[in-house]
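Below you'll find the structure, written out as structure tokens, and then a few comments.
A protein chain is absent from this complex, but the other protein chains hold their places.
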Amino acid sequence: MQMIIANTLVDGFVVFLTDDNGWTNDIGKGALATNDTEAATLLAQAKAAEAANVVLDPYLIPVVIENGNRKPTEYREYIRATGPTVAIPA
Amino acid sequence: MYRYDEFDSKLVNERVEQFRRQTERRIKGELQEEQFRPLRLMNGLYLQLHAYMLRINVPYGVLSARQMRQLAHVARTYDKGYGHFTTRQNIQYNWIQLKDVPDALADLAEVEMHGIQSSGNCIRNTTSDQYAGVARDEIEDPRVYCEIIRQWSTLHPEFSFLPRKFKIAVTGSPNDRAAVKVHDIGLRMYRNDAGEAGFEVIVGGGQGRTPFIGKTIREWLPPEHLLSYLEAILRVYNFDGRRDNKYKARIKILVHQVGADEFRRRVDEEWEHIKDSALKLPQAEIDRINAYFAPHDYETLQDQGDLLAEQGKANTEFAAWLKANVANHKVPGYAIVNISLKSLRQPPGDMTAAQMDATADLADAYSYGELRVNHRQNLVLPDVRQSDLFELWQKLASIDLATPNIGHVSDIIACPGLDYCALANARSIPIAQEINARFQSMDRVHEIGELTINISGCMNACGHHHVGHIGILGVDKKGQEFYQFTLGGSSDQNASLGDRTGPGFPADQAVDAVETILNTYVKIRNEGERFLDTYRRVGMAPFKEALYGPA
Partner (left out) sequence: MALLKNGKPATDVFLDVSTAETIPPDGAIIVSLDQWQNSAAQLRARKEPLGIVLRSHEKPAAIAEDVQKFAVIALDFPAFGDGRAYSSARLLRERYKYQGELRAVGDVLLEQLHFMHRVGFDAFELASEDAARDWQIAASDISVWYQPTSDGRPHALRLRHQAAGDN
């Protein structure tokens, strides 16, 4: 399974493409592509959003479901989805 | 410290407005990302894993209390309430939003700060000795020339599109705390036989994928020729540096490929044309800048060694902090205080807005309103009366800034790594924190003695791992984080690049490896011998055997 990950232009935060061609900070609410055709469709939508200056650098990432949660298989993308592994100084 | 005049202020304010205009055009879609990216980089704005990151210059590491308070304000108002001090004496904000950057830059411009050229293929922040102007071992104060270089290099129309980034460092002490031998240009100030102050010019040092120790291309350069000579070096680099391969584009590659003698010849040939040009520095200009760095009106005091010894005997924690964190000041009765940003509670180099504000107050109360940032991600209060040290220590301890570990095992340099940085292959901060946690016993820390551990999360070496006594490089091996070790690096006047121990260790064995290395050292060292000296005496063999077993 794949999802689209990107950064929003105006605030830079990590977002996922949704089923209704929107963007969400929550990986749980993003669109899931279960085959290559769906993935290509999502990517085309994402590229259009990039051209429209909504997001930066969108691309597909593989994800799996683990304990009911979506988890990117690559560690780098996992960190992007969940945040730094070290606490933010309070 | 230097204060902006009308010209400096005008330049920075115009730059703020220029970037505001460029940002508005970008958000409206009038500028595409390929056009905007170089513009935002030249104002210090990166896009990282989670958000934009804004890097603000702290010129040669000198910071006023007023500026520190504004850094706190920016952290609170536009970020998540903290900042990170870097290995080039800068500060980074990890969560800044593009739409807020023009306002953040405007707020910083009010206190004479900016991110101009903190990224991009241009001349970056010129860095220096964090003890400049106050160190007992200082020959000449490098800050004067750092300020002169800063102005010359800011928005230089000829050198804003170099083959790659360019970093300059200056030391005025024979004990080099500025790592000049691993910079693109390193300048070492000293006095010749006639007693005149001048520069040794070292070119082509650097870390990253292909580390090099710099080569001396000019033994003696009088101050009046400083800018013309730098301009000659930059012009040769601008023309002859490689532009076909990003990883071979630094000046160190050029110097290595043509050789120091040929490189020197090219520079001298160019310099002949311009040495007497408008770049020649009049003494009046040197004096004018020098006036900004005049010593404070210090009181006439006696050395307070006895008092401090007594206070230390009564309080062992204070004694440990005195020994590790306090350095000798050139004026009797004064001391240099290092503020450790390496407590266990936060990533190395991080500081909350509350800590920044509190430290600004301490600078005002105890150090003429001035601080320094060093390249090991710690801060300095440069001018503290010895008689104030105990009180200051108590206040620092109350805000977790008094860990007595400067220059010791837990005073670790760690780059942001894969937790933050888009370039990283592995995380560095958790390894640093694990090492710190493993070495919590201050007795153990002081038993190990002087030690620098530097951790980088990728080959770009922002954590300076090549020049750590122990260097750790995080790599990605088939999706797992592995850590490779080097031993025997040093960034001081006897600079050396570390030697690889052998295969890397997975994350859950990395700290054990550190312990193994240090246990080996403690076992075989001569009395009073630092880790670095033991390594240089015995070589890699005993460490390799301890880590990997007999050959």
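Letters A and B mark the chains in the order given here, with residues in each chain numbered from 1 onward.
Operating definition for what follows: contacts are C-beta pairs under 8 Å (C-beta built on N, C-alpha and C of every residue); 3 or more make two chains touch, one makes a residue touch a chain.
In this text the structure is predicted, and so the values were computed from the model without any measurement.
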For the chain that was dropped from the view, give me its touching partners among the shown chains.
B
Where B:E158, B:E196 or B:E262 are the choices, the one touching the absent chain is B:E158
Out of B:K167, B:R235 or B:H329, only one touches the absent chain, namely B:R235
Residue ranges of subunit B at the interface with the undisplayed chain
5, 7-8, 10-11, 14-15, 17-18, 21-22, 35, 38-39, 121, 151-152, 154-162, 235, 238-239, 243, 273, 277-279, 284-285, 288
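One rule holds in what follows: only the chains that are shown with their structure count from here on.
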Rounded to the nearest whole Å, what is the centre-to-centre distance of subunit A and subunit B, using the mean of the C-alpha atoms as each centre?
35
Can you check the complex and tell me which residues of subunit A touch subunit B?
7, 9-14, 52-53, 56-57, 74-76, 79-80, 83-86, 88-90
Once bound in the complex, which stretches of subunit B touch subunit A?
26-29, 32-33, 47, 49-52, 80-82, 96-99, 345-347, 350-352, 418-420, 424, 427, 429-430, 433, 479, 481
